[in-house]
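Removed from the display is one protein chain of the complex; every other protein chain stays in position.
When the chains are written out, they are named A and B in that same order, and each has its own residue count from 1.
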Amino acid sequence: MSKLMNRISNWVTSTPFWKAVFRHGYEDTARNRSLTTFSNVLYHLHPVKTRRESIKIRYTWCMGGTSLLLFVILTVTGVLLMFYYVPDTRRAYQDIKDIMTVVSFGSTFRNVHRLAAHGMVFTVWVHMTRVFLTGAYKPPREFNWIVGVLLLVLTLLLSWTGYLLPWDQLALWAITVGTKMAAATPFFGVEGPFGAELGMRPDNDVKFMLLGGTEVGQNALLRFYVLHCVVLPLFVVVFLAVHFWRVRKDGFSGPL
Amino acid sequence: MPEKSFEVFPRSPKKTYGLMELVKGTAPGVEKEPEDTTFTWPNLFYNEFLMALAVTALLLFLSLYVQAPLEEEASRDTTPNPMKAPWYFLGLQELLVFFDPWIAGVALPVLIMIGLMLIPFLDINPKGRGSYTFSERKFAVTNYSFGMALWVVLIIIGVWFRGLDWNWYWLWENGHVHKPVAAGLGDLPVMFSRNLGISDFAGKAISDLLMLAYFAIGLIIPAWFFKGFFKRLGVVRYITTMVLFLIMVGIPIKIALRLVFSIKYAIITPWFKI
Partner (left out) sequence: MNHDGDEHITRRDFFSLVGWGGVMATAGGSAFSCYKFYFPNVLYESQKVFKIGKPSDYPMGLSEKWKKERQIWVVRNERGIYAMISICRHLGCTPNWFQDEQKFKCPCHGSIYDIAGNVLGGPAPKLLWRTAVTIDPVDGQMVVDFNHRQDPDPVSTENGLRVEEASREVEPFFLKG
């Protein structure tokens, strides 16, 4: 049996198609190992050689990579959920109910989406703590730390906007409270310090802009949907690209 | 031809290379230990792949047992009691009990984010790069740990100790019985003027002075006792660091004032209250 498997695998890996896709095979040479990393669009996020100390789990806790993985999982499950979800106040709640009860594996995907979202908030915080404790934000990596903080903010905003979409009680009130805070912004919110003095009204302040209305309604649901599914993920991808690029280009902050 | 050139290292006809020139400069490799590197493929990818497998497996496993909640359909006439945000926002929600919305919901989060972004520019200690160390950067690590601990404690309070009407419920208490209304809260200036028998204005002046004194003492004392710290940072960095630090420490102080002395506001102005 294993002989047959070997023959099949040898034949598959020797076909021109296989060789066109996987260029380097498993040949165990230094040159081949370098090429595997260097000539692959995803792998070459990493350098060909890494310092032995910096890839130990007890050093990195694997938290940055796990955050990225969770973001990918969130994107995939999120796109799947979008196929059954309509951001309409009359339908949204029923759509989520359908996803949870009658759509094949719908509840699994929603559960994974939610758990991964919680997990991502956690791993991003821990990643930040790890970077702080190892002093990895020190020169020349100051800017990358700032990008990291922005990614943390984006992660929290993604969680917050995703909250409204099921259109259940938790959704409505979490967003009511959150946007009421926006109304309390100094200068730009009607209830904030100096807001009323600057001519802010319930129908022209920053809360109105967020919600697209004076109350959490259809406009708010649509806005949060677009922010959650398009705008914020795009920002995350752009900042992630900068984040990784900077890790490579700024060099290591570790002991030289 | 003018002068005869002088060769430091005579060329050897047997070699295809030779020393061309001597220049002065520092070599980057001097005093540098050889880097202990290893091939990324497969050593690092192996770790990452295993971690990805573990995380995915954990997610799928948990998703079988932890159902994502779906409450009743949104309705404006009743707010669930208690209305809890997800755990990562409970720190914020807890702050909202002790501070006005513009502070807890806008000013403090913005300050936290700005403070985090400023860390690399405020912490100019060159030590402790790329390794875990406490002894070489005591202030930085203590500071960060204090902030994180505060945040975690607030989250824990929000998750486990808040019940009906956002009252404090111990884990062993019946969470379905409403608690009696707590005593009313007072303002610090009013308390001063009432208990010390002085005018309202004097009471206000005292509490404003107390606030000023907190920041003034907080700025002067460390500069006085830790002259080296002050000199290293310089005026701008020192003041930014200490103001952020004092605001952070001020949060638990305000919480304590509320819990122990039932004080609602310490500073009252016509536009905002703190």
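Rule of thumb we're sticking to: contacts are C-beta pairs under 8 Å (C-beta built on N, C-alpha and C of every residue); 3 or more make two chains touch, one makes a residue touch a chain.
The structure presented is a predicted model; accordingly, all values stated were derived computationally and were not measured.
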item: Touching residue (missing chain; options A:54, A:108, A:129 or A:218); value: A:218
item: Interface residues of subunit A (partner: the chain not displayed); value: 173, 176-177, 180-181, 202, 204, 208-209, 212-215, 217-219
item: Contacts of subunit B with the absent chain, listed as residue ranges; value: 75-83, 93, 96-101, 105, 164-167, 178, 181-187, 190, 264-265, 268, 273
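By definition in this document, only the chains that are shown with their structure count from here on.
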item: Chain centre separation (subunit A, subunit B; CA means) in Å; value: 21
item: Subunit A contact footprint on subunit B (complex, rising order); value: 32, 35-45, 47-48, 51-52, 55-56, 59-60, 62-64, 66-76, 78-80, 83, 85-89, 93, 96, 100-102, 104-107, 113, 116-117, 119-121, 123, 126-133, 137, 140-141, 144, 148, 271-272
item: Sites on subunit A touched by subunit B in the complex; value: 30, 33-34, 36-37, 43, 46-55, 57, 62, 65-66, 69-70, 73, 89, 93, 96-97, 100, 107-108, 110-116, 118-119, 121-122, 128-129, 132-139, 141-142, 145-146, 149, 152-153, 156, 159-160, 163, 166-174, 177-178, 180-182, 184-186, 189, 191-194, 197, 215, 252-256
